[in-house]
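Left out: one protein chain. Kept in place: all the others.
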Amino acid sequence: MGEVTELKGQQPACQTDDGAGATCACAAAGGLEDLYSVPVDRRVMVIGGGICGITAAIDLGNADYRVVMVERLPSVGGRMLQLSETFPTLDCAQCTLTPRTVESGQHPHVTLKTCCEVVGLSGEPGNFRVRVRQNKTYVDWSKCTGCGTCIQKCPTKSYALFERDAGRMTAIYTLSPQAVPNKPVIDADRCRYLTKGKCGVCAKVCPVDAIDYEQQESYFEVEVGAIIVATGFDVYDWKTKMPELGGGRLPDVIDGLTFERYLSASGPTAGRMVRPSDGVEPKEIVFIQCAGSRNPELHKSYCSKVCCMYTAKHARLYKHKVHDGQVYIFYIDIRSTGKGYEQFIQQSVSEEGIIYLRGRAAKVFQEGKKIMVQGADTLTGKKIEIAADLVVVAAALVPNEGAEELAEILGLTCNKDGFFVEEDYKLSPVDSGSRGIFIAGCCQGIKDIADTVAQGSAAASKAQVFLSTIRRQKKQAV
Amino acid sequence: MKYPYFPGCTLYTKAKKLDDAGRECSRRLGFELDELPDWTCCGATFPLVNDYHIAMSGPTRILADTKDQGGSQLVTLCSVCFNVLKRTNVVMRTDEERRQKITDFIERDYHGEVEVLHYLQVLRDEIGFEQLREKVVKPLTDLKVACYYGCLLLRPVKEIGLDVMENPTIFEDFVRALGAEPVDFPYKIECCGAFQVVHSMETATRCSRDILANARLNGADLVITTCPLCHFNLDDRQPEIRKGDPRFQTVPVLYFTQLLALALGLDAAELGFERNLIDPLPLLREKGLA
Partner (left out) sequence: MKTRISREQVQDDFINKVAEISGENFFNCYQCGNCSAGCPSVDEMDLLPSQVVRYLQLGLADEVKNCRSMWVCAACTMCHARCPKGVDISRIMDALRMLNLREPKAAARVDVTDFTPEYLERAPQIAMISGYRKFLPL
């Protein structure tokens, strides 16, 4: 309580938008002073605040470009924020990511615009005008100090997309304790006040009156010379599209990203290995690879590329938590072509006693407290049945929601699976084909963190090359 | 509404009760099954090799007869007939070369004009399960039903198109309309062993055991089916299954039309359960339905 009293009367940490200055295209934008302190050919917009976008933004900022990073979620960090540890080194994802998110938040030349989405584009390469929608947060971030009292007192705890099936979240929340920016938002669909008109606890406890249930969405426009698109990926909707895997009806059949939340020390179980239905530690666990991938007839034709590695990682992390547990992995082929990846797989098999079964699993279903898995091992020529406590499906990865709409807005091309098409797969992998717009990371095709970061830097570099060309042309014109 | 109707061989003899109940229920629901005159056997298997045209001559003739008598639809009750006629019709619509060979051979003019329907589709799409619910006079309260689809009612999905493959719901929706409770039953789309019952009896026995045990495990009081072959495997294999596993709990197997007839007020004594090896009457009495 002392803390709350102390905070009272303190100046809001955020700058208000009234003094945005003459260079700012739109007053509503706010906080874009740094961006507008340089000519348009030195400004870049990065769409997507995952590790790819962050990398691009920091690189550009360090090169003295001015960057505005637009992120749909309340804070930056992207999918990596949901991960536990990362292959092949088993580094803690949060520990490696947080310095980067903090740097992007504190960088003098990077402006974060979270809870924002790009809705329109005009202008021309080198001088784009991007229209951005500021979605409702229901919290006046210019007043909010990030004290977290509202989150502590919120009475609603329910399913939230970020925690997937692994845990619940309050209706007013930040995505992590180290969120950048560390300001909460209200999930309108889950908030009692916004759905039923009752509650209002957060407004009552907020020491600076930052809660604003009446907040409206707003729009602003930004003028930039180049755009980097790094909108990332999502998990294939296996729950509705693959009834043979329980179709979301079986609580103990989860996808890999959900399993990450169980493994994560900052996840809802604080890294304790339990299964969703009854909180019991699973002793027999089955992983099913290629769930929805490599399946042109019924699902996605492509290989989702990272599943072999993260499944091996999952298996090892599980074994580190449940020493007497048994792991089975149904696989078709193991694709471990990155540096140190093959060794990682070999070590998983020889040192952790993980059993790889060479075949697809056709069906899973509940039988009592067990999940029955019917698969095949083509190496022995046997049809295999396992009574598992927990099943983790390595579901296909797909472009993030809204990628096709964004492509429409920006004039990009998507392939039949919705990934942005590059100008040339081998020689111009981050050029979108639209001048001045670059694509990087999983929105171009599924790839791991190492490749994603490389593309983030590549896109930053190509954006600089493009803008210096524009400057040279301008000079020549004069 | 009047539908041309193809009963098929089995429904005239071994599965007469499937047919009887189906016809009686249609009268009570206000539609008429108008039996095709002079029909022949459908062949009971759709030829899976593409050079066995003669096997499609029977079903093509049935479809052509329907067309010639002015029918635009043809209703079946038996899953096997439904599958054979439906798939043959797909060939008639999509494979001009084979269509021509077959129709030339039987000297008929047919291009796949008829729509092959299963009785369940008539209930769902023409009558409507909500309307069906209103016509129920004896709701099957407290009855837990395992809806067994088997293979031929569903697969191949692209040709049959009755429902989705991995988790169909038409049968469950039907059962709910009758006031009964469908159980979640993972083996509902697994095979019963089909014609292997004349060749590899152990396949049929094992498959039937897995299906029935799974139905029981999920709380089913009884299993319903649309197919006389499934019915034969599931019902007749039970004494054998019990011999192999004394803990196996037998389950009555009914045709879906029998269940429908019960709900529409027919007396259980009229439904021909005397042919069932596993007598459903004790269960139905216990539930107040007989």
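As written, the chain order gives the labels A and B, with residue 1 at the start of each chain.
In the analysis below, a residue touches a chain if its C-beta (ideal position, glycine included) is under 8 Å from a C-beta of that chain, and two chains touch if they have at least 3 such contacts.
If you're wondering where the values come from, they're calculated on a predicted model, not measured in any experiment.
Asks: Wait, the hidden chain, what does it touch out of the ones we have here?
Replies: When the full complex is considered, the omitted chain touches A, B.
Asks: For the chain that's not shown, point to the residue among A:232, A:268 or A:375 touching it.
Replies: For the chain that is not drawn, the touching residue is A:375.
Asks: Hey, which of B:191, B:266 or B:289 is the one touching the hidden chain?
Replies: Touching the chain that is not displayed is residue B:191.
Asks: Please give every residue of subunit A in contact with the chain that is not shown.
Replies: Contacting residues on subunit A, toward the hidden partner: 244, 290, 294-299, 332, 358-363, 374-378, 381-384.
Asks: Could I get the residues of subunit B that touch the absent chain, sorted low to high?
Replies: Those residues of subunit B that touch the unshown chain are 8-10, 13-15, 41, 43-45, 47-52, 55, 78, 80-81, 151, 155-157, 165, 189-191, 193-200, 202-203, 206-207, 228-229, 231-232, 236.
The working rule: only the chains that are shown with their structure count from here on.
Asks: Within their complex, state which residues of subunit A touch subunit B.
Replies: Contacts found on subunit A: 242-244, 247, 249, 363, 365-368, 372.
Asks: State the interface residues of subunit B toward subunit A in the complex, per the touch definition above.
Replies: 164, 166-167, 184, 186, 214, 217
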